[in-house]
Every structure is written in structure tokens, then in C-alpha cells.
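Once you've had a glance at the structure underneath, I'll fire off some questions.
Apart from one protein chain that is not included, each protein chain of the complex appears where it belongs.
And then subunit A:
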Amino acid sequence: MVHWSAEEKQLISSIWAKVSVEECGAEALARLLIVYPWTQRFFSDFGNLSSPTAIIGNPKVRAHGKKVLTSFGEAIKNLDNLKGTYSKLSELHCDKLHVDPENFRLLGDILVIVLASHLGRDFTPVCQFTWQKLVGVVAHALAHKYH
């Protein structure tokens, strides 16, 4: 089980309090699809993904980004039981969605960059350490039920 110090938990919640889940979620997913275009393979039914502008403006991308980041919020409320929290989602991503877990790591890295761009210098090195740890652990939990 992952150990979270009191300082790490504090950094996570204080940063999360500043996050607009809808905005950051949409931006993170859009950037994933733009920066790593092969990730578009999972979203063939999302309509127009033909350009960065199309992706950013795509309402399905925005909605799905919000959904993904909302789920992240659940993780933050359950830092001491991430595997349990993500058990069903892990099965879903493996059995139904067939998503390579590497994609969770890619999205995690993108999320860190989105947070950095919104928070500026407030996103200190120790914040970055904590959030890279968090996204890594979330990715691991989402991959845990793969078989």
C-alpha cells in the first residue's frame, strides 16, 4: 500500500481545491489527444478530432475529460484505498475498453503539465513530486485488475 505523508496529503488537497475539474479535465484530455495522437484510437466515435482546434472544441472530448478528472477526485478522497476505489474501473478499462495502461501514465504526465500551467510558481518542485507520485499511483491502481 502506498504511504502518504501528512504534507503530501495537504499538498494534494490544497492544489485540488484550486482546480476547475471541468476545465482542467477537458484540457488534459484534449492535450493527450493532441500531443500523443495515437491515443485517438480509443475515441473513434467522438466525431471530429482532425485538428488541435477541432479536438479542443469537441464537446465529447470536454465531457469525457470532465468525467475522467471527476473520477480523479474520488481517488483523492480515498488515497488510502486506491486499488479498491479503482477496482471496477480497472476491470472496465481492461475487459471492455482495452486500454493499454501506458495511456494512464501519459495522461498523468499531461495532467501535471496542465496543473503547472494553471498554478505557475505555486506548483513548486515538491508539489510536482507529490502530484507525479499521485498520478503514478492512480495509473498503477487502474492497471491493477488487468489480466
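Everything below uses one rule, namely that a contact is a pair of C-beta atoms (placed from the backbone, for glycine too) under 8 Å apart; a residue touches a chain by one contact, two chains touch by 3 or more; residues count from 1.
Criterion: contacts and distances are computed from a predicted model.
Undergrad: Leaving aside the chains on screen, match the unshown one to its UniProt name from "hydroxymethylglutaryl-CoA lyase", "AP-4 complex subunit epsilon", "SAM-dependent MTase RsmB/NOP-type domain-containing protein" or "HBA protein".
TA: Cross-referencing UniProt, the chain left out corresponds to "HBA protein".
Undergrad: Out of A:9, A:118 or A:144, which residue would touch the omitted chain in the full complex?
TA: A:118
Undergrad: Of the residues A:21, A:56 or A:89, I need the one that contacts the missing chain.
TA: A:56
Undergrad: Touching the missing chain, which residues of subunit A?
TA: 30-31, 34-35, 52, 55-56, 109, 112-114, 116-121, 123, 125-126, 128-129, 132
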